[in-house]
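The other protein chains are all here in position, but one chain of the complex has been omitted.
Moving on, here comes chain A:
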Amino acid sequence: MSALSEQEPLSAAALRVSRRWTDGKTGGTALISAATLLAILLLWVATTHWHWTSPLFLPSPSEVATQAVATALDGYANGTLLDHLLASLGRIGLALTIGIVLGVPVGLLMGLNRVARGVLSVPIDIYWGLPPLAYLPLLIIWLGIGESSKILLLSLSAFAPICFAAQAGVRSVPQERINAALSLGADTRQIFFTIILPSALPEILTGLRIAIGATLSTLVAAELIAAQSGLGYMIMSAANFLATDVVFLGLIVIAVIAFGFTVLMRFLERRLVPWKGKL
């Protein structure tokens, strides 16, 4: 009888079941991933060491490393590696900031207000459906070849996913949760700040993840076409001179940036919404 009426915390039982379904065992994958990375590196070393391909197609790791030092110290294509890195990061940072500052409130408004949703969803849906590089020439005609056209392009890439996510976040708030707050005497302002905003936060962070991906891919593409600085510009300049080692260096740096953003987002989600998916 006592065994039957014993109450087990729900989350522990649920977690056990879900782990059994999604994965045979508990525990991390860090070791497996590290081994895979090592294998790829070894394959790279072997390919170049025994000259399986021409260095023009695949430079050796040591060549890339040497080029990394040279680029960091002496620079390549009007700037050092750090200059290009900071130029690219600066554009991403500014675009994401604009995307968050405008996308979150506009998305929340669209989630809360039918008229705002009806009016704003039309232009956002139209431009979000277009490939960014297709309207970049138009932005250049309007704003010139300088920074502002690129920042606008990247901000548009960041804005839509964040805006959609904030809107979806508002729409997903359970009505019972709002009713519960109302019956506890909450006014409209309190409902917004204590119920709707926190309820929408997991969705907003998911939108931010998508925005980072969209902005990063748009950034490099935009720098390939129209820029005087940045990692994309560095890669394109190097490709013109068949400097494959610099191209590789640029790609590795971009991969590290992307990985860094992934780690940052995981950290933010653990810190801000540890309860995500729990209730």
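Just so it is clear, a residue touches a chain if its C-beta (ideal position, glycine included) is under 8 Å from a C-beta of that chain, and two chains touch if they have at least 3 such contacts; residues count from 1.
Everything below uses one rule, namely that contacts and distances are computed from a predicted model.
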Next item on the list: If you had to name the missing chain as UniProt does, which of "Periplasmic dipeptide transport protein", "ABC transporter ATP-binding protein", "Na+/H+ antiporter subunit C" or "Electron transfer flavoprotein alpha subunit apoprotein" would it be?
Entry: "ABC transporter ATP-binding protein"
Notebook entry, point to check: Who touches the missing chain here, A:133, A:168, A:181 or A:251?
Noted result: A:181
Item checked: Residue among A:36, A:97, A:113 or A:190 touching the omitted chain -> A:190
Checklist line | Touching residues (missing chain, whole complex) on chain A | finding: 4-5, 7-11, 174, 176-177, 179-187, 190, 194-195, 198, 273-275, 278-279
